[in-house]
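Notes to accompany the following structure.
What follows is subunit A.
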Amino acid sequence: MQKVVEMKGITKVFPGVKANDDVNFELLKGEIHVLLGENGAGKTTLMNILYGLYQPDAGEIYVNGQKVNIKSPGDAIKLGIGMVHQHFMLVHNFTVAENIVLGSEPKKGIKIDMQKAIKDTKELADRYGFKIDPNAVIEDITVGQQQKVEILKALYRGADILILDEPTAVLTPQEIEELGVILKNLVKEGKSIILITHKLKEVMAMSDRVTIVRRGKVIDTVYTKDTNIDELAEMMVGRKVNLVVQKDEAKPGKVVLKVENISALDHRKLPALKGVNLEVRAGEIVGIAGVDGNGQTELIEVITGLRKPTEGRVYINDKDVTGKTPRDIIEAGVGHIPEDRHKRGLVLKYSLYENAVLGNHYKLPFAKGIMMNYNKIKEYARKLIDEFDVRTPNEEVFASALSGGNQQKFIAAREINKDPELIIAAQPTRGIDVGAIEYIHKRLVEERDKGRAILLVSLELDEILALSDRIAVIYDGQIVDILDAKSATEHELGILMAGGTLKKQA
Partner candidate 1 sequence: GCAKKGGEQGGTQPKANVKIGMVTDQGGLGDKSFNDSAYEGLKRIEKDFGVKPDVLQSKQQENYEPNLTQLGQRDDLTFAIGFLMEGSLKNVAQKMPDKKFAIIDAVVDLPNVMSITFKEEEGSFLMGVIAGKMTQTNKVGFIGGIDMPLIQKFEAGFAAGVKAVNPQAAEGLMNRKTVKYAGSFTDSNKGYELAKALYNDGCDVIYHASGAVGLGLFKAAKEMKKWAIGVDQDQAETAPDFKDVILSSMIKRVDVGTYTASKNLIEGNFKAGHMVLGLKEDGVGYAPSTKNNTPAEVIAVVDKYAQAIKDGKIVVPEKIEDVKNFTAPEVK
Partner candidate 2 sequence: MANGSIPVVVALLAATFRLATPLIFAALGGVISERSGVVNIGLEGIMIVGAFFAVYGSSLTGNPWVGLLFAVVSGALVAAIHAVLSIHLKADQTVSGVAINLFAGALTSFLIFKLFGRQGQTDGVAALPYPTETMAKIPVIGPFLAELNWFVFMAIILVFVVHYVLYYTPLGLRIRAVGEHPKAADTLGINVYKIRYLCVIMSGVFAGLGGATLSIGVMNLFREGMVSGRGFIALAAMIFGNWKPFGATAASFLFAFAQAFEILAQKFGWALPTEAYLAFPYILTMLALAGFVGKTTPPAADGVPYNKGER
């Protein structure tokens, strides 16, 4: 088969790290090729080089057999390369059509031909069966739709080689399935696809070949049909990984969190929660399953005091904490692993030790009066780092210097060590590799067993099913059903998450 892309001896150095070390990679025409590796293995870097965002320090690239020099994304686009980035590259206050045509706008005189842009977008979306309103503003549409916009962007530019960097991290199972179909169709049209993902099930389902990278080096390239999940995990991490969560029967105790008839508005002042009722008991994990944007974020914000509800009450240990400040709620015994670690979880330009006490910084032994005790704080930070095996040179570096997985472990360490009665874990493993996932899952179950109440919010059904004792499904701002995790199936959850009911079937 024809090699559409060939990367030879690629080396890329960032201050302090060799992100790619003499990497060889090839993509065949019409294949779906997965790049697999731990966080920080160098996958994104390699693809950014192919897309012209980074310049390699050594190595050569061939596209369709021709040696090329890709100096900018513009060059890559001309070579028919399109990329969907790990962090979406969408202008949030532009419309879908504007985002799609940006950089290669249809013109009428000196003016943008917006009509044509909208028409083209519509046609393109229809061709691939995407339901997308070209006039919708990005910040108003779901992540799944944003993902499609990203794909359309690449297709609009006539890409034959499509790079997708962790496209499934934020999608629902249905959306992932849809994406799988889309990719198959694209391949049928003769396009070639590079896919980066941490989800081994997808790898097995979607790909033809897999290239595994570790610490900037290629470990191997294998045919998907010749391998299995456990083998992939082992190659990726370099050790055996336990992919199944071990847990015993839950022993629920008293009610720790009680949410009564909560309603709230979202940041655009539209109703996001419409009378939510929920209870979490000590010693159990309650998972909230739902498609992104159905009120999960708002629910957590209301419970943690970051958002004022318009109606309803929240009780923690029978104490009414409705409308209290985040500090009051932390003091009431709530630990919170936030869904967006960069926005909420960390002050990236604070050292790790400063981040270690965020939320507790004013309390003994970290502060006495207004004076902080940095010796105690550093000692505490070192304890967190040791206990959770956070990979960092020391506690003095900025939080921004850590990889996402290590940042996540650090946040989990901090929140769990607050010794809270209720732990709210929102997307606790988003975008992190299997090694780190394994650890965080283990810790959450341990905390449950110590008698803590845990509210888990995740878009990953696997995670919900693996960890939860009870599963609440949220749809359109309401809890539509609560299932026992032991008997719940992915299929049932999928129906509920899409707004359907189980009663009729039963």
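How these were chosen: all candidates are chains of the complex that A comes from, given by their letters.
Simple rule for what comes next: a contact is a pair of C-beta atoms (placed from the backbone, for glycine too) under 8 Å apart; a residue touches a chain by one contact, two chains touch by 3 or more; residues count from 1.
Keep in mind that this is a model prediction, so the values were computed, not measured.
Per the touch definition at the top, the candidate among 1 or 2 touching subunit A in this complex is 2.
Partner candidate 2 is touched in their complex by these residues of subunit A: 14, 51, 53-54, 72-77, 83, 85, 87, 89-94, 98-99, 101-105, 107, 110-112, 153.
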